[in-house]
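Missing here is one protein chain; the remaining ones are kept as they sit in the complex.
Naming follows writing order (A, B and C), and every chain is counted from residue 1.
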Amino acid sequence: MSDEITESSQTVAAGQLRAFIERIERLEEEKKTISDDIKEVFAEAKGNGFDTKAMRTIIRLRKKDQAEREEEEAMLDLYLSALGMI
Amino acid sequence: MSDEITESSQTVAAGQLRAFIERIERLEEEKKTISDDIKEVFAEAKGNGFDTKAMRTIIRLRKKDQAEREEEEAMLDLYLSALGMI
Amino acid sequence: MSDEITESSQTVAAGQLRAFIERIERLEEEKKTISDDIKEVFAEAKGNGFDTKAMRTIIRLRKKDQAEREEEEAMLDLYLSALGMI
Partner (left out) sequence: MSDEITESSQTVAAGQLRAFIERIERLEEEKKTISDDIKEVFAEAKGNGFDTKAMRTIIRLRKKDQAEREEEEAMLDLYLSALGMI
């Protein structure tokens, strides 16, 4: 027996559609849980006196290698200096 | 007299850099003003009893032509029906 | 022996900071993996002929209960009709 549903000349395999939808919903739920976990770690760090803004910058910088980071920093310092900001 | 600033073998035309930065800042300010205006129109519509959520959907739909809208609606109805949601 | 590092009158527990940072990085990695999994399921659904745009709408709608959905749909239809769009 098929679970195909037809409407205005279109047909859809309802069971297969439902399976895809439910897989995505489970993954989105997991993703949400991890996002909440990340927020909790930041909250715990803050509770321990850490500056979460600086932490976020550190995490962003750690994704780059040392050379890339230094090059960017040098360019930024040049611009800051050109504009009289340092 | 030049306004070039050099740091670690790099040189930057400070005046030109400042001009670009200030042009962008003025444009960002204008953009911010318009974003605030949009919020105000929605608030005014809400104050007149309109449903701003439905309004947002309408605005999104008006960007599509009638045929595209109908095709999407038909597909959605097919899926809703396949999943027993309508 | 302490791992405290001091700079300009500030002190930071380096080991604790590193532990927080690394926990967050691991969680962000997991989150990235799940985001990729979600993309893959959509790609697989698309490969099986499903309309992923309609699927996304379905997933969004399934988060609301039937009554809420119907109310929103009625309001939207009213507006569409008022603007001659249906």
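As a working rule, a contact is a pair of C-beta atoms (placed from the backbone, for glycine too) under 8 Å apart; a residue touches a chain by one contact, two chains touch by 3 or more.
On a predicted model such as this, the values are computed, not experimentally measured, just so you know.
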Residues belonging to subunit B that touch the chain removed from view: 12, 16-17, 20-21, 23-25, 27-28, 30-31, 34-35, 37-38, 41-42, 44-45, 48, 50, 55, 58-59, 62
Those residues of subunit C which, in the complete complex, touch the missing chain: 5, 7-8, 10, 12, 14, 17-18, 21, 74-75, 77-79, 81-83
Residues of subunit A (touch criterion as defined above) contacting the omitted chain: 51, 53-55, 57-58, 61-62, 66, 69, 72, 75-76, 78-80, 83, 85
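Here, only the chains that are shown with their structure count from here on.
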Inter-chain centre distance, subunit A versus subunit B - centres from mean C-alpha coordinates, in Å: 21
Where subunit C touches two or more other chains at once, by residue number: 55, 58, 62
